[in-house]
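Apart from one protein chain that is not included, each protein chain of the complex appears where it belongs.
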Amino acid sequence: MKKTKQLFASATLASLGLQSAHADYTLNLMQGVTKVSNDVYDLHMLILWVCVIIGIAVFGTMFYSMYHHRKSRGHKAANFHENTTVEIIWTIIPTIILVAMAIPATKTMIELDGVQNSDMSIKVTGKQWYWDYEYLGAGVHFESHLDAVSERVHRDGSDPHGVPHYLLNVDRPLVVPVGKKIRFVFTSVDVIHSWWVPDLGWKKDANPGFINEAWTQVDKAGTYRGQCTELCGRDHGFMPIVVVAMEQPDYDNWVKITLEKQNEKPDLSDLSREQLMANGAAVYLKNCVSCHQIDGVGAPGDYPALRGSAKVNAGIDPLIGFVQAGTSKMPSFAKLKDNELAAVLTYIRNAPELGNKVGDEIQPKAITPVYDDE
Amino acid sequence: MSVVTAEHGHDHHDDHAHGPEKGWLRWIVTTNHKDIGTLYLFFALAMFFVGGTMAMIIRAELFEPGMQFVDPKFFNSMTTMHALVMIFGAVMPAFVGLANWMVPMMIGAPDMALPRMNNMSFWLLVAGILLLASTLFMEGGAPAGGWTLYPPLVLQTGKALPFAIFSVHLLGISSILGAINIVATILNMRAPAMSLMKMPMFVWTWLITGFLLIAIMPVFAGAVTMLLTDKFFHTSFFDAAGGGDPVLYQHIFWFFGHPEVYVMILPTFGVASTIIPVFARKPLFGYSSMVYATAAIAFLAFVVWAHHMFTVGMPISGELYFMYATMLIAVPTGVKIFNWTATMWKGAMTFETPMLFSIAFVVLFTLGGFTGLMMSIAPADFQYHDTYFIVAHFHYTLVPASIFMLMGAGYYWLPKWTGHMYNEKVGQLHFWLSAISVNILFFPQHFLGLAGMPRRIPDYAIQFSDWNMISSIGGFIFGASQLLFLWVVIDTIKGGTGEKVTDEVWEDAHKHGLEWTLPSPVPYHTFSTPPTMIPSDHR
Partner (left out) sequence: MSTSNTTYYIPHRATWPVLATAGLLTTLVGFANYLNGSSIGSTLMIAGLAILVVMLAGWFTLQATESESGMYNHGVGVSYRMGMMWFIFSEIMFFAVFFGTLWYTRNLSVPWLGGEGAKLATKEILWPAFNAVWPTNGPANVGGHFEPMGAFGLPLLNTLLLLTSGVTCTWAHHGLIAKNRKQLIQGLIATVALGFAFVLCQAFEYHEAYTEMGLTLGSGIYGSTFFMLTGFHGFHVCVGAIILSVVLFRSAKGHFTPENHFAFEAAAWYWHFVDVVWLGLFIFVYLM
């Protein structure tokens, strides 16, 4: 079935003189990798076929009539204008079809709702514009941003062909074990986002101040990709989701390594200017670029420019405090470790692409804590 | 009738001797339903091209993956403004324009019930759209949070926010006053022989649409008022920290929004029910069931709103209720489609441009209806929601449905309005180009949505490239084809084919509507005395 569809897809595209750019091209809904996603797929196919059959009947009648009951063929108009029997029939039959549809739909709906008896919980927080994942009770907590290559390509407007998983790749994917019932709790710290991985079979909004719940149980190890689906501002199109499902032992191992890394103290030793600038560029691309833009010009009316900014180009100490504490307009970046902060400050003060040239370098040790890390 | 009024009735006849005012002032101070109808229609046509230009910008950016032309924020402004301009500036005013022109003539009334208010409705519309358009040039840009204006996102809008909100207020007042006028005209101004169940379907659909508008526009106004106070006066309606809920806005918005989409489709049904019988040379099939179906759809419109919000995290009981109620809409909608088909059945059809648009409407609206039925299945909507599948769905119900029927209505009544025949060849060319390109434009969007492309994104993954390119090509052809319509309208006003049209224009049209018993072009004032007979097909 899937084969034929792909064949059909590529044939259609080929006939239009275009090449299918991607091997997993689908014309239809994905079946996904969970029981729920398969149930949803079955519902989708059922209602699709119901529509196709009704469509053939109605359009068939209409086109038959348009061909045979034409004035140019000398057809004389009849004069009937009502028939209670047929009108009752075509009111009742659709009603029966609908009731028949409602039964499986209700079953799946109840199944989707059943978050109880889960094996683990993950808190998903939507932020402008990335996702924050916290494994409740397990201590794993990290951010998941659009990967650096996609980020750079969409920002400088270069050709994205050839970028692996363009806009559907992240720096740190959400890792889950297969065969376990996972409960998700969704919230947001700013605007409404929506978390959608088509292969899991559903999406759920992340509302600020409230928790929404959903669950999944992935049956097959693999990498599954999705995107934010509720308009959340400027970079709504650039906050993808990647879920990697692993066998339990691999997952346990991943948790162990992740926790170790998470608890490591940052390396605060001095770095060369090149290293500072390179690290700073990476931090900038992940944390600053959405507002201040790739060339540091900001967005008039929304976000100030860094290019030529007095604050950026003046003394370093107020700048450190400013970035760590945030303002009414800018969130606090206390989450940046001292070495990250040092690098990004060096970068914004000296990057030619931002048009600033203070000529200094800030070493991690120079960062005076306004807030402690974590 | 009292003696006093009879005496002044004489003055009133003097009034009727008045032609239009001389010069441009005529269009500012007019109270004539035909003048105001013309103003509405031209304004709507202009806004159709403004909103269309925004659509072209969107399709150009989406032509290929990667960011080529616009900034993501501006892209969001374009999707937001495209929707607002098309809904409030093009489709709704166009139908009000048609109602202004046709309702008095169809029911045998001398004018609208409240002519001064009629003038005000139009100018408030212009003021509202001006206010909205002005936001494009403001610091921080036009609203970019989607036409639904969901908080908290919309509260991040810059200087444009209060202007956009007040624009909604003005558009709301305009629509309410316009709707009150149409309802009062229909209920109070009919020719003596025209009982409610003898009214043309277009009049019926507008009566019901009028009720919808009066009920929902204040709801939208209330919702945006709370946005205003949340932003500027420290209230917490949509902020959980203060005990409010951002989802509350969505409930209020869609309580307005769902009937609102029927405001755009019910008069469309009315136009189709007007045109199809004329070219099938047969009375409309199932008139009374058409009326009841329209009323049923309007009623259901008020109790299904949260199917736009299946993923916001409602309790399961809410999800199920809104799913069942939404599925029910398929029944009366089906009745309408079956009735149109039965009207064509065993007719003697000809296929002039208005009929072509009507047939395309029935077929393509039905496609949009099918996807609507699919989306009513809540668990399936968990996949469809906020993807291009939705974009395809509502564009099928708006473009080849509402807009096609507006075009069809234009071709159908232009000869009556102007006294000239439009160019049938160009009309047919316009139809075929539009009908083919609209499918190239929107059909692939079903595939994109099912394959996982979210809506309202300025850039996309590589696997969505092909269908986006095809869709954009369809969009460009569709956009360009509409210039033909503009040409036809201007050409017809200037004399058209040069052929003088008869009073009834279309064969035996006098059986189908009072307007065809009037001279072509229609005089400035009509039915100063009400007609005593009504057309034979009104039963």
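Order of writing sets the chain letters: A and B. Residues in each chain are counted from 1.
One rule holds in what follows: contacts are C-beta pairs under 8 Å (C-beta built on N, C-alpha and C of every residue); 3 or more make two chains touch, one makes a residue touch a chain.
On a predicted model such as this, the values are computed, not experimentally measured, just so you know.
A.B. asks: List the neighbours, among the chains on screen, of the chain that has been left out.
C.D. replies: Per the touch rule above, the missing chain touches A, B.
A.B. asks: Considering the complete complex, identify which of B:Val29, B:Leu483 or B:Met533 is in touch with the unshown chain.
C.D. replies: With B:Val29, B:Leu483 or B:Met533 as choices, the missing chain is touched by B:Val29.
A.B. asks: Which residue among B:Val50, B:Met120, B:Ala325 or B:Ile493 touches the omitted chain?
C.D. replies: The single option touching the absent chain is B:Met120.
A.B. asks: Please identify, in ascending order, the residues of chain B that touch the omitted chain?
C.D. replies: Interface residues of chain B facing the absent chain: 1-2, 4-9, 11-13, 15-16, 18, 21, 28-32, 108-111, 113-117, 119-120, 123-124, 126-127, 130-131, 159, 162-163, 166, 169-170, 173, 176, 179-181, 183-185, 187-192, 214-219, 221-223, 226, 228-229, 232-237, 239-245, 247-248, 251-252, 315-316, 527-530.
A.B. asks: In the full complex, which bits of chain A touch the chain not displayed? Write them out.
C.D. replies: Residues of chain A in touch with the missing chain: 123, 185, 187, 209-211, 213.
One rule holds for everything that comes next: only the chains that are shown with their structure count from here on.
A.B. asks: How far is the middle of chain A from the middle of chain B, if each middle is the mean of its Cα atoms, in Å?
C.D. replies: Taking the average C-alpha coordinate of chain A and of chain B, the gap between them is 34 Å.
A.B. asks: Over in the complex, which chain A residues touch chain B? Could you list them?
C.D. replies: 13, 16, 18-22, 24-30, 36, 39-40, 43-44, 47-48, 51, 54-55, 58-59, 61-62, 65-66, 69-72, 75-83, 86-87, 90-91, 94-95, 98, 101-102, 105-106, 108-110, 112-113, 153-155, 157-161, 163, 165-168, 186, 190-192, 194, 196, 198, 201-205, 207-210, 212-213, 226-238, 299-302
A.B. asks: Quick one: in the complex, what on chain B touches chain A?
C.D. replies: 65-68, 71-73, 76, 138-141, 144-146, 150, 152-153, 156, 158-159, 239-241, 245-247, 280-289, 311-313, 316, 319-320, 323-324, 327-328, 330-331, 334-335, 337-339, 341-342, 344-351, 359, 362-363, 366-367, 370, 373-374, 377-380, 382-383, 385-387, 447, 450-452, 454-463, 465-466, 469-470, 539
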